[in-house]
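With one protein chain withheld, the remaining protein chains of the complex are depicted in position.
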Amino acid sequence: METVVRPSGRTPEQIRPVRITKNFTCYAEGSVLIEMGNTKVICTASVEEKVPGWMKDENRGWVTAEYGMLPRATGTRTDREAVKGKQSGRTQEIQRLIGRSLRAVVDMEKLGTRTIKIDCDVIQADGGTRCASITGAYVALKDAVEKLLKEGLIIGNPIKAQVAALSVGVFRGLPVCDLDYEEDHLCDIDMNVVMTSENKFVEVQGTAEGDPFDEETLGTLIRLAKNGIKELMKVQNQE
Amino acid sequence: METVVRPSGRTPEQIRPVRITKNFTCYAEGSVLIEMGNTKVICTASVEEKVPGWMKDENRGWVTAEYGMLPRATGTRTDREAVKGKQSGRTQEIQRLIGRSLRAVVDMEKLGTRTIKIDCDVIQADGGTRCASITGAYVALKDAVEKLLKEGLIIGNPIKAQVAALSVGVFRGLPVCDLDYEEDHLCDIDMNVVMTSENKFVEVQGTAEGDPFDEETLGTLIRLAKNGIKELMKVQNQE
Amino acid sequence: METVVRPSGRTPEQIRPVRITKNFTCYAEGSVLIEMGNTKVICTASVEEKVPGWMKDENRGWVTAEYGMLPRATGTRTDREAVKGKQSGRTQEIQRLIGRSLRAVVDMEKLGTRTIKIDCDVIQADGGTRCASITGAYVALKDAVEKLLKEGLIIGNPIKAQVAALSVGVFRGLPVCDLDYEEDHLCDIDMNVVMTSENKFVEVQGTAEGDPFDEETLGTLIRLAKNGIKELMKVQNQE
Amino acid sequence: METVVRPSGRTPEQIRPVRITKNFTCYAEGSVLIEMGNTKVICTASVEEKVPGWMKDENRGWVTAEYGMLPRATGTRTDREAVKGKQSGRTQEIQRLIGRSLRAVVDMEKLGTRTIKIDCDVIQADGGTRCASITGAYVALKDAVEKLLKEGLIIGNPIKAQVAALSVGVFRGLPVCDLDYEEDHLCDIDMNVVMTSENKFVEVQGTAEGDPFDEETLGTLIRLAKNGIKELMKVQNQE
Amino acid sequence: METVVRPSGRTPEQIRPVRITKNFTCYAEGSVLIEMGNTKVICTASVEEKVPGWMKDENRGWVTAEYGMLPRATGTRTDREAVKGKQSGRTQEIQRLIGRSLRAVVDMEKLGTRTIKIDCDVIQADGGTRCASITGAYVALKDAVEKLLKEGLIIGNPIKAQVAALSVGVFRGLPVCDLDYEEDHLCDIDMNVVMTSENKFVEVQGTAEGDPFDEETLGTLIRLAKNGIKELMKVQNQE
Partner (left out) sequence: METVVRPSGRTPEQIRPVRITKNFTCYAEGSVLIEMGNTKVICTASVEEKVPGWMKDENRGWVTAEYGMLPRATGTRTDREAVKGKQSGRTQEIQRLIGRSLRAVVDMEKLGTRTIKIDCDVIQADGGTRCASITGAYVALKDAVEKLLKEGLIIGNPIKAQVAALSVGVFRGLPVCDLDYEEDHLCDIDMNVVMTSENKFVEVQGTAEGDPFDEETLGTLIRLAKNGIKELMKVQNQE
């Protein structure tokens, strides 16, 4: 078997350089710019002192997310969803994933009857935007929660664990982690893994775009994800 | 540890009674009613002699799917999406999943420049509608393809493998397969697995709605899904 | 004048075989599958313990209807209204007709401040879907009302009369009843008649698609409708 | 039986004063203001040298209609449909009726491959707007056709007959014609009749809003409509 | 420099013949037909005894406007916004301008917690429809306010000043006022000026469609507008 080299030159288990800038914008309760290589996402957390109508009188809070992409975040311009008049299926799928991932690590009773709304807006896209969004959103969420704690609006910390996400896949037969756009484009299998700091899975979403994959490959991909996510969590915890 | 009994009385690895009725409606090139316990879905395959604009001049075909639910398929009436003016995020997520699952087993070059559109309409919903849709849609697709072969419109069989899907999950700590609504509702972890007759994965979508899960549980769920899907494939092949 | 033979071989006053299956789906308060020849419609009645906002504080109930068609209920696939983002003018016209027809036989005071919502979903269309919907919807409505009576939620029976509907028309000069798609397609005149068991009209909607018609033809069509509707009412009353 | 007096003081067979002003606006190929009592509708006919996509290559024309109402045409302001983002079911029902009524008297082959689009915009509504729209639209259509004939764009006159419409109904037991808003509001039965100058029906749409009606009443209403429509046709022919 | 002659033959400072017909329709609290040459707009004022949700509990009123155009108000038919499903950017820009212009001369405290909604519907368009709308809307508003005063619903007159609007522009190098469509079409610079009876500006909106303009031209246009608006105000005050 020939040796497969990643277009980026990275080793299979090597993630891209990650940088998280806190307080990126000045109004939001939490505001983060996350950069994973050339992928850049602004994640903000907004606290609203109310909950959705369907959960009224339940004495607990809610965490939800919205996702968007600037029209020229990509190589060729994408039409603006506000102009098209609706969010695409892909957008909705991603924002539902982000929301579920964050809710998995939040104790809603401790949050109280308020909503934290996370906005993830991609300003530059080079693959892995949904995973970067989750990883950045966690930090924005944590900042917002810390503000609530500091202001005495909530007593106990509602965040139960740390959460981050990474894409893994099979590139020309080689299982690799943290796909950039060039790799993602050519990948047969694409898997997004969301994990907690307790080494547990929140989401495992594997898709065979070309040939289906066997259980062994599934195992290898899971291990690559686990390792990469540990590195992401270190960056989340800096400063 | 106390013994967990499923509300349905089934054993953990036991799927619900499955019945597939072919030629359920009379106009479609493929038309199937699939029943998995109380879940009932009409799956039809419609052949259109054209492909989407973005793949013109590529000399290959396309398979896509749409999903819907009758308003009173559920215990309390759900608003009609045609009235609300848009498909929900959930609907779009499901129909994208069905389409990807079917495309994974179809050779698009052999299909020729035509589209097979699969409509999955749930008339009664008791959990597992997306998996039942995929399992039924495969049979409708196969019937439509056989008609094309019989009419000499295509030469080689474009279907590369059989595909079916099953939901698995963890119910009160017990990994079980083929969740019905009552179980699904109470499940901490919910996973949809789509597999081919070659024992490979097309999709693995696991979600922790409550507590995140570890790698061992992931393995157990995968095995439950594998076994159940084998049984589904026997039913797909009957007659 | 040459003898005109109906494509179906039926006599002018002969309706198609009619079958009404009660309890077709398991959740709705009333659920009926009506088959008129190849036309098949699922009619469900859902009881909601509230009324539309504009009739609050009037101490009476409401009956309304929605209509839909599965994309492949027809010979060539019809685009899904949920995807197009709105109901067509035809759909709205039909569901308004169904709603008015049912309301004509219900005593809204006796119904109490609740709404019965009828969903008519065509799974196979061979002409006459709006009339079949009305005829089936009445049975679903009655079943729902009987459930309310049995549960003691209402005292007196709010249903004042039985209602059913039939299409009639002029096929190649010959007035005939219960048009199927092949006839309907070639008909100059098309009339939908909704009548009560007291032999009175709720709706008379006649349209000349080709040549306008005279008063004598109107009379003949009315008589054909009257006779056919009597037969429909017998089937409604079975079991 | 007590004597029923119409709120308007009119006899049962008396229509409201009708006035048709031609060339009401200056750009349209046909432009008419029709006044029936206090109901005022602007009807314009616009000629477009193309036909809808679905009838391409059929070498014939098309006539279609759109209907609207100024927000304050009514006693209390109605929300603007352009703001709500869609036409109501009522609006669509009416514009489909107007279109069908006009097409019934036009020979589409003689019209040639062009569309005449009729816009009926109600500026003041006092009942009977759909019938006034049809009656006025016919005159606007005729003016547009005459312009086409004069310019030699079409050879033979495509208009086969004159068409007009009138509402009739049963007011407190008394069959009357040309209902104004106050009567319409209180009517048990409401019927719109569209007829040609050859004394034939294009549309008969009777609805029992309260008690259903018998065949004798149907006959009486039809006769009232016939007489009233004859008078309308005289006004259409003036000048 | 050659002498520039306006297509209309008017002198640069000459406005078109203006006519304002009060009580044009019968239901609205204020109803005006304004004609400026061939431009004709129906302006109605509707009083609603409530205010928008965002200004509840502020003990003051609101004035807002909506703008529309009949499809055949123009030389070639414009698609109906209710059919397209949304108001164009141009429409929204205009109705926001009308609303702001009117609010500038109304004391919202004196108006009380009610809304006056102005509808401006263009039935014939020959340039300057937004300015004609403002000039006509003021008269409709005043009539509605006088009705409220007469009925004792408000005590002090909330109208602080008179307001009117005029378009000015540079036609082939010549600054002129009150552009009709033919001039507007060929104009390099187009400016809409809204002024009060106190000789002050509410809005100044100048746009260079071709060559930008200098400060001297700005001054000349302002003077032309001032003079023209004075004449408009005389017509507003007639009768």
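Labels A, B, C, D and E are assigned to the chains in the order they are written; within every chain, residues are numbered from 1.
In this text, contacts are C-beta pairs under 8 Å (C-beta built on N, C-alpha and C of every residue); 3 or more make two chains touch, one makes a residue touch a chain.
Remember, it's a predicted structure, so these values are computed and weren't measured experimentally.
Student: Of the chains you can see, which ones touch the chain that is left out?
Tutor: A, E
Student: Quick one: which of E:21, E:78 or E:92 touches the chain that's been left out?
Tutor: Answering carefully, the residue with contact to the hidden chain is E:92.
Student: Could you tell which one of E:55, E:83 or E:104 touches the chain left off the display?
Tutor: E:104
Student: In the complete assembly, which of A:68, A:127, A:206 or A:228 touches the absent chain?
Tutor: In the complete complex, the chain left out is touched by residue A:68.
Student: Could I get the residues of subunit A that touch the absent chain, sorted low to high?
Tutor: Given the touch definition above, subunit A has residues 25-28, 31, 38, 40, 42, 44, 46, 48, 66, 68, 70-75, 77, 80-87, 91, 117, 119, 121, 123-124 touching the missing chain.
Student: Could you list which residues of subunit E touch the chain missing from the display?
Tutor: 86-87, 89-90, 92-93, 95-96, 100, 104, 161, 191, 195-196, 198-209, 211-215, 218, 222
By definition in this document, only the chains that are shown with their structure count from here on.
Student: State which chains count as neighbours of subunit D and simultaneously of subunit E.
Tutor: none
Student: In degrees and to the nearest 5, what turn takes the CA positions of subunit C onto those of subunit D?
Tutor: 180
Student: Counting residue numbers used by both copies over all numbers at the interface, does the subunit B-subunit C contact come out same (over half shared) or different (under half)?
Tutor: Same-residue interface.
Student: Could you name the chain whose Cα mean is nearest to the mean of all protein Cα atoms here?
Tutor: Most central by this criterion: C.
Student: Centroid from C-alpha atoms only, then distance subunit A to subunit B, rounded to Å. What do you get?
Tutor: 27
Student: What are the residue numbers in subunit E that touch two or more other chains?
Tutor: 85-86 - these are the residues of subunit E that touch more than one other chain.
Student: Counting only chain pairs that touch, give me the topology of the graph as line, ring, star, complete or other.
Tutor: Contact pattern: an open line, chains touching in sequence.
Student: Identify every two-chain combination in which the chains touch.
Tutor: Applying the touch criterion to every chain pair yields A-B, B-C, C-D, D-E.
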